[in-house]
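The structure appears below as structure tokens.
With one protein chain held back, the other chains of the complex are shown just where they sit.
Chain lettering (A, B and C) follows the sequence in which the chains are written, and residue indices restart at 1 in each chain.
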Amino acid sequence: MFSGPLLLQSVILGVLLGGLYALLAAGLTLYFGVMRVVMIAHAAFLVLAAYLAWFFNRQTGLDPLLSLAVTVPLFFVIGVLMQRVLMSRLRPATLTMMSVLLTFAIAMFIEGMLGFVWTGTQRRIQLSYSGASIEFFGARIAVVKMIAFALAAVSLAGLYLLLKKSRMGQALRATIQHKEAAQLLGINTERIASYGFGLGLAIAAIGGTALSLDSTIYPSLHWRWIGPLMAIIVVGGLGSIPGAAAAAMLLGLAQSLLQLPMGTTWAQTVFYIALFATLILRPQGFFGGRLAQRF
Amino acid sequence: MNSSKRLLFGVLVSVSALAVTGCSQGGGATKTVADEVTIGISLPLTGDFSEPGKGVQRGYEAWAKYVNQNGGLMGKKVRLTILDDQSNADRVASDYEKLINRDKVDLVFGPFSTRLVVPAAQVAKDYGYLFVEPAGAAAEVFTKGFGNLFYAAPAVANDHYNYLAKTILAMPISQRPKTAAYASMDDPFAQGTAYGLKGKLEAGGIKTVVNEVYPPDTTDFGGIAAKIATSKADIVVGGTQYQDAVNLIVALQQLNYQPKLAAFSTAPTNPEFPKAIGDKTEGILAPTGYTPGAAWPSNVKFVDFYTKTNGNAPGEDEANAWTTGEVVAAAVEAVKCADPSPKCQAKLIDYLHKNTVETVVGPLSWDKDGRPQGAHLIQQYVKGAIRIVLPEVQKEADLLYPKPQW
Amino acid sequence: MTATISDLPVTTAGLETVGLSKSYGGVKAVDGVTVSFHHGEVNALIGPNGSGKTTFFNCVTGMIKPDSGTTSYRGRDITGKASHRIAQAGIGRSFQLCRVFPRMTVMENMLVAVRTGNTFAQLRSARDKTQLDRARGLLTRVGLDHLEEVEARNVSYGQQKLLELAGVLMGDPETILLDEPAGGVNPALIDRIKILVRELNAEGKTFLIVEHNMGLVMSLSDHVVVFDRGRTIAEGPPSVIQSDPKVLEAYLGI
Partner (left out) sequence: MLSASDLAPPAPPSHRPRPATVLRVAKGVALVVAVAAVLLFPRLAADPFILSVGVVIASYAVLATSWNLVGGFTGYISLGHAAYYGVGAYATALLIIKADVPPFVAWIVGALLVGLLAIPIGIAALRVRGASFVIVSIALVLILLLVFQSWGSFTGGSNGLRVPRPFSADVLRPEQHERFFYLHIALLSVVLLVWWVIDRSRFGAGLKAIREDEDKAESLGVPTVRYKLIAFVLSAFFTALGGGLYALWFGFLDPIFQFSILIGSYMVLMALLGGVRSLFGPAIGAVIVGVALEFFKSRYGDTQLHLVATGLLLALVVLFMPDGIIPALTNLVNRFRPTASSIQEMTAAELLQRDRAERPSETELSATEVADENTAVPR
């Protein structure tokens, strides 16, 4: 009932969207892994990064991608400080619940400050190539979406290598898998947790910049994103980055294809239906490990 | 719960009760001076509707300034009290409650956005106030039995494209588009504009091949654009606000979709629009209730005054606000009263039901539900500037059809 | 919980498991344990660190679901039952690192285990006189009666251990599982716990104790089960266990 070209186009869009979702969700699942924290402010930081990219582009006229040179280290430091100064103050017994509220508060703070500084006006980066596309078997692939996808692929691959190969990555993975055992091995899990947080935010900086290339941004945009991202990390298995990536790809594709028969609004419900289905059928997630079992 | 907590509770409640009532006693101090007409307005200055909200604010403020420089209203100075409703329905109702009861304003003007007009109009109605509003154009606003409500613009949302529909249907069969794609935001106003045109074109035999509705917070238009592009519809119509139109147009361009005609509500009239789309605006259509070039007598003064004070020509939001001021002022001058008494407000309402008012958007009159009885102009980007192309009598340039490639 | 117990078939069998197994990601924490504890006696479960004692405890009390095998209590299958059901069947337990409800008072801690009557009875005041008197009696018995209205987080670790035991007793269990009752407490308190266990056992309670303090185990228990790497390696009275070469090997890690 749908023409071949439309299906092909939708599959391409779905894959590109899935890649973006994977990038945006990676940080969220990373925080959970190292600290058992649901970072509600993650999407707010994405929007903040997008604003910084836009501001950078407006002030300098240079390509917004160059703003990554500033925002990535900046966000890493913010993440480390956030963990050291704020998260570590919470009592372990109530950490999960209270961290949700604390990061919720941070999200409101960021949204308020964005509105205060740059008003509620919708912004969009103007790029000479924003409408450009290349042809692919009759379908079209937008250049900006490809750049976003490439950013996602490169940073997720980088993250994977970092976790697999580096000393810090190994410590991070040990902390994710078993905090107490990691402590016994002499890993300073508090410091590792703060690096994990910093890393999550650094990815958020990349994600936000990727987002800003092909979307308007406004301060309350983060509410639009946090729901689907949370669904992705639950479906993927809380704390599992490959799981989140797989779930992101799957749900991005599903959303894109379901849009054909169901329309935009109802297609969005796929995230929440997947979320509820996951919790009922397999609370530990479909792709991740056993971590999530008790959460 | 131990007893010391209870003590604390008691103290807190009493203190806060006193604080709230205490504040209220002080509130009377803002009561009007006898030689002033106070006007209360609530606008979305922050939050999702803040962009057009600010435009409306500029329009209101310009109008008040102009009136005060030109002899005032019934010889009295006009003073505006503008509150921010944070784009929130609870707040907008509470704001009018405050303006009417606390500040005891003589008149109220309407807020922005259909979603906020209805709760606000209810409050005004309950206190018997005249409610002229610059922005609640959706058809549903006028079906709720608000006898006190008047929309200060030429036409309700569904009639915005009337001239365009007439022109398209009048084309010779060979040129006439055969298929149309519609995409509109799930918002009463935006959807109203697109569906108004859709109804008329369908009746004229133009087939609808895509009909998409998306939630207001949608930022990814890839999927919708794909549907439209692969349908190869002859024309595309967007029931849009601002950001969604920009995103949709860019997404359509990414897919290299080239319609013969592309019409989007609201966005193209925004001065930011050409910057957002770049050099690809040529041929994009939009309905507008207002053009700075219109020859109506009061418009010339308005454009002149506004340009002098603000440094640029007014947009549609500013004009609608100014129109609201003109409409209320006309009623006030005619019935010679401007005070909160139900008697005076009833006279004002009655006047507007029975009379036509000259405004910057032309002469306006209303039916019993407050629907204006005019039509919107159709604008198009021609040679990089937005021009009136329809109706014939008011056109500044010829309609470009089919639209050049973007 | 007399009502529940009378429903059970009359048998001398106590807590028994058959082939109970639980593994975590390939590591078999409990590996096909078949064991029968002596009803009416003080049983001890010992073994080196990581031998799966706590996992076994958690499987038996329904905190975690075993991968395979069965658990029965007094002839009735309780495998995989929710842990409140197991508690209501008459098995109470304490936790390794001592778990009390920190922001509830000592008395409130005591009243949690009271579960009698139908749903509507649950809406009656928790502080009804009978229960208060019982709770006070138990608190006096463990020596905490003067701390009734103090929040549990404000009493010492040793007192929390006693409170946990008293709280378990409020549910009137027939069988009590204690996970390291002597861990982290001073010798005076260990003696106190020892006396309490003896008294309660004399009153008819069955005990199953996981403990590292060998002195306590050997002087208190009637029957000892030894775990190593998730399996039982020895079983018998203390005197026999003490001289079992397999046990020594497991402990000395030869």
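Rule of thumb we're sticking to: contacts are C-beta pairs under 8 Å (C-beta built on N, C-alpha and C of every residue); 3 or more make two chains touch, one makes a residue touch a chain.
These figures come from a predicted structure and were not determined experimentally.
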item: Among the chains presented, those that the missing one touches; value: A, B, C
item: Option from A:G61, A:P92 or A:G186 whose C-beta touches the chain left out; value: A:P92
item: Among C:T61, C:T79 or C:S221, the residue in touch with the chain that has been omitted; value: C:T61
item: For chain B, the residues touching the chain missing from this view; value: 1-14, 16-21, 23-25, 27-28, 45-47, 83-84, 86, 88-91, 93-94, 97-98, 100-102, 114-115, 118-119, 122-123, 126-127, 138, 140, 144, 186-188, 191, 213, 215-216
item: Absent-chain interface as seen on chain C, which is shown; value: 1, 24, 29, 49-50, 52-55, 58, 61-64, 82-84, 87-88, 92-93, 95-97, 99-104, 108, 111-115, 121-127, 136, 140, 145-151, 154-159, 167-168, 170-171, 180, 183-186, 188-189, 212
item: Residue numbers in chain A that touch the chain omitted from display; value: 32, 36-38, 86, 89-98, 100-102, 104-109, 111-116, 120, 178-181, 184, 219, 223, 226-227, 230-231, 234, 238, 263, 265-266, 268-269, 271-273, 275-276, 279-280, 283, 292, 294-295
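Criterion: only the chains that are shown with their structure count from here on.
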item: Chains most often in contact, by C-beta pairs; value: A-B
item: Chain centroid nearest the full-protein CA centroid; value: A
item: Centre-to-centre distance between chain C and chain B (centres being mean Cα positions), rounded to whole Å; value: 72
item: Distance from the mean Cα position of chain B to that of chain A, given in whole angstrom; value: 36
item: Chain C residues counted as touching two or more neighbouring chains; value: none
item: Interfacial residue positions of chain B with respect to chain A in the complex; value: 46-48, 50-51, 54, 186, 212-215, 217-220, 222-224, 226-227, 229-230, 242-243, 246-247, 250-251, 253-256, 275-276, 278, 280, 406
item: Complex interface listing, chain A residues touching chain B; value: 3, 5-6, 9-10, 13, 16-17, 115, 119-122, 124, 126, 128, 130-133, 135, 140, 142-145, 214-216, 218, 220-221, 223-224, 255-256, 259-260, 263-265, 267-268
